[in-house]
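Every protein chain of the complex appears in place save one, which is left out.
First chain written, first letter: the chains are A and B, and each begins at residue 1.
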Amino acid sequence: MLGAPLLSIKDLSIWFGGGGRYLKAVNRASLEVGRGEIVGLIGQSGSGKTTLAMGLLGLVKGYPGLWEGQALLDGKSLLPDMGPLIIKKGQDRPGGDFQVEKRYIPYQRAHKRTLKGVLGRDIATIFQEPKASLDPFYTVGEHMIEALERNLDRHEGGAKTPGGLKGLGVGLLKDVGLVDAENLWGLHPHEISGGMAQRVMISMALCAKPKLLIADEPSTSLDVTTQAKLLQLFLRLRDKHGLSIIIISHDIGVIQEVSTRIYVMHRGSVVETGTSEHVLSAPKHPYTASLLDSFSRFGEKLPAPPTDPDAGQGCAYREMCAAYRGVLNAEQRQQCEKLKPIGQAESLAASGVSAGMGDWSKCHYRETSKAHGPGTPSHSHLEVLMAKEGSETTLVKVRNLRKRFTQGKRSFLALNDISLDIPQGSTYGLVGESGSGKSTLGLSLMALQGVDAGTIDYKSEDILKAGKARMLVLRREIRMLFQHPEGVLNSGMTIQDILAEGLEREGDIAADERRRRVSEALEQVRLDPVHGARYPSNLSSGEKQRATIARALITKPAFLVCDEPVASLDLAIQSQVMSLLKEFQRHLGLTYLFISHNLSLVKILADRIGVMYMGYLVEEAKVRHFTVAGARHPYTRLLLASTPSLDPGIREVLAHYPDVEPVRLEGGCPFRNRCPVYLANKSPLCETTMPPLVDIEVGARVACHFPLPGG
Amino acid sequence: MRIIAKIVGFFAGSMLLVSLLIFAIVHLTPGDIAEIHNLSPSTAHTLHLDRPEAVQYVLWLRDCLMLDFGISMVNGTKVSALIAEYAPPTLLLTFGSLFLSLLIAIPLGVYRGLRPVSPLGKFISLAVYTLSSIPVFVLGYIVLAVVFGFFHFFVTTPPEGEFHFWPWLSYYSLPIGVLAVGNGTIGEFVRFISLEVQNVNGAMFIKAARARGSRLWKHFFRSMILPIFNIIVTNMAVLLGGLVVVERIFNFHGLGWLSWEATLKRDFSVIMGITLVMAFLIRVFMLANDLLAVWLDPRMRE
Partner (left out) sequence: MKQRGPFRLFLKQPGGWRILAGGVIVFLLAMATITGSAWTSYKSEDLDLENLLVPPSAGWLKRLMTTEEGLRVQEQNKAGGRGQLNHVRPANADDEDLGFLGNDSAPEPAETPKATEATGKTHVLGTDKNGRDMLALLIAGARNCFLPGLVTCAFALGLGVPLGLFAGYYGGRVRKIVGTFNSTILSLPRLVLILVVICALEPNVYYTMGVLGATLIPRVSELIATRVRILSNMGFILAAKEAALSDFKILYRHLFWYQNRAVFFIQFSLIMAESILVETTLSYLQFGTKPPEVSWGNIIEGSQMSFFSGFYWITFFPAVAIILAILGFFYLGDGLNARLAWKEGR
């Protein structure tokens, strides 16, 4: 680092609240940003990372009440000194409303005055929701002109004529990769995509030629491919303009991709800092280590069962256990009913080894119900039985599924001749960006969304033709996990009432039998049955999602459609939920359709993966094919290369792909405008004919005229 | 263009439904109108009362489209003439009080929206809620008592002849004031505007504009036009309803007073005509609101 740092924060604490009650949101944080440096600030939600940056800029709802410490931008103080503060212990809790006491108001006024010349001038900020950050009533051009007019003094020779401003603005927009800036100029925010909106935000920030850009979760709401291009833009801006950037994110992949230095925040404090290589390769703080661990391997230990393991008798799973219900003899079953199985997880954890999921098994007959080896961890006992009979049975068979959505004049195919098979006991992963039709497919399989053509066979019975009564039975066997547990769990009902609802269709069940099954389902997902009496608002987000899993499991399903079940969760909780899902598959022989936009997540659980793009299934193969080198479809390779990972070499692949927005192309291959193969050879075949999904080798299908060689 | 045609079509359709509703209430309820008023056959014929109901409706609608609302069943005056005579003071009263209540409500609402938890903000909501739950006629009495008791000045006869400012003002100011402050409209205005200000203030784009250091009032203003116009339109009906009471208290001869008298005497053609005119006025405002939304909000154009 050359010379003094651009931004230096020393021992900064920030409190919120008022009326004598305060919440300490940031606790003695220190941070330095050098010139032309990209710094990453990482932490879970609620760790104070956003509060630190936004509190500094006075942009938080409920203006910061009190602060202590120092923040210098270019040697200039951003925060007036409040002097040493004495906050009594009892006061250190959140206040009811944000009425600030009178004696602090002068300091806050002074803070605001200081910020007036800094906000949008020396420090520019971009936010998580780019489309909402633009005023819906103003066009992109009007936004740009507004930003330019404020900062005209920083542009040499920028005449204050409308034409001159537009010229400047278009130049700035092109600078951030918006090639079609002239057309964009007259569009309103609702007419552009999230990625474009974020670029507009960035170019508005550049209008001021700022010294520092603070990006608060800049790519969280964007697709992976858009995110990858955005991160590259950050790097380019740093090199071209010497911009210093603070990137705030919960995603370690995003941070490590671009930043040279990392600050890790936990509960309001900065717990670790260092250069990216050091922090990522040799984390010193256990929290950082656990973050890295859950990112790289999803190997975090499951939470221990909350109940006393000695309470009750026998194995809690036996009712749902395929082995117990199937192959075990009477004597063995007795053992299951009488004795609690002893797990290996505790001993493994004690010896310092992260318990691999393949080893986590609390079962008397681990050998019987376990898979054959570590290579195929997800084969259930049921499947073993099936395998003995000689063939892999297909549980769900989808043929030529077609669905057209019409919005006013525009209409598009959300599902275009989708055909796929899901073998019993396996997991089919479905990957695609937003708008690819993957959720539509999931809903169609649930018969919650009508389709125009095609068949969906479940156990060789077409569920699209099933009668009403039959459907009620099928709905018990086919269940779904949703992305947002808040939408699924009725906030006015207790957890046990929600779970018991699933049993209603099974006819009359005695009250204590119902209660038993509810607590059993809760135990399965590692929730204390005491939680049954609580309301959803009293549960954490991870607990809520586990409750929705219990809600699905209570009807003893065979097939589970998981629609982004962990997308709204923190990384550590994601891995817990994924582990649970994996465990249930092994114990209960469940079949999953796992839908996600995150390929690395899908790879953990899936046996086969299908990739969707704009309503087409473009590639389908065994999970081991899904590496950057092994991918056969160019889009799959783009997806894989865009996924944040700890391997930096992969990014080079991205350079071959053009920086364009995904659009729905009519006729021909839908991907051709982003496809390096097409852009290289401009084959007319790609323009006219949609490539069919054909077998390219055993168990691998791809829809491309010029498939990549694979690995 | 298609959306504008759609909006205008909706306007025409809803006016048709409203007229049908009014007609149905009056004509499809038990009791023979001609008998109630002992109408002569010729009057009954003028009012088409000797035809079947469906034909009556069509004829009435046709007449209304030509601004002929029939004749009064009590004294035979033309309803359109009555309305033309009584409407101007009422319109002045309506728009005067609308203007006055907005003048009071917008600053209060904006302040309360920006500082919802400050003592003054809390006081504003309490005061406004309390004020808006006083019925207009009670408020009218209080105002009359105060004005009469303390100032001994009071004009309840419309100023005639030459225009003089003071008599004119004293005639209009009390009803306008009471209708503006009472009647619940001001409470609705303050509550709605403050909510909308809170929404906009918490919106991402305002936060982003703040982070850019740009002037906020422009963004605020643009986002507030439509909601404010919207709340005016939804409160037009309340305002016009309040007319009946205010005009009765202050003996103010306008459409409200006329409709009160018509109801007392069960003068069907008059009340139907007034109701239709008022509904038309409200519908025109709604139409203007929709067109304004299309004009201002780019998202509405699709």
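Rule of thumb we're sticking to: a contact is a pair of C-beta atoms (placed from the backbone, for glycine too) under 8 Å apart; a residue touches a chain by one contact, two chains touch by 3 or more.
Everything quoted here is computed from the prediction, not taken from an experiment.
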Tell me the shown chains the invisible chain touches, ordered by label. A, B
Touching the hidden chain in the complete assembly: which of A:G502, A:P634 or A:P691 does that? A:G502
Given the contact definition stated above, which residue among A:A132, A:M446 or A:L553 touches the chain not shown here? A:M446
Full-complex touch with the removed chain, picking from B:A84, B:V138 or B:L216, is B:V138
What does the interface between chain A and the hidden chain look like in terms of residue numbers? 90, 443, 446, 448, 471-472, 475-476, 479-480, 482-484, 486-488, 490-493, 501-502, 504-505, 537, 551
By the contact criterion defined above, which parts of chain B meet the unshown chain? Give residue numbers in ascending order. 14, 17-18, 21-22, 25-26, 29-31, 129-130, 133-138, 141-142, 144-145, 148-149, 154, 156, 184, 234, 237-245, 248, 259-260, 262-264, 266-268, 271-272, 274-275, 278-279, 282-283, 286
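Here is the rule we go by: only the chains that are shown with their structure count from here on.
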Averaging only over C-alpha atoms, locate the centres of chain A and chain B and give their separation in whole Å. 51
For the complex, which residues does chain A have touching chain B? 57, 59, 61, 97-99, 115-116, 118-121, 124-127, 129, 132-138, 146-147, 150, 188, 190-191, 201, 204-205, 208, 408
Which residues of chain B touch chain A in the complex? 117-118, 202-205, 207-214, 218-219, 222-223, 296-299, 302
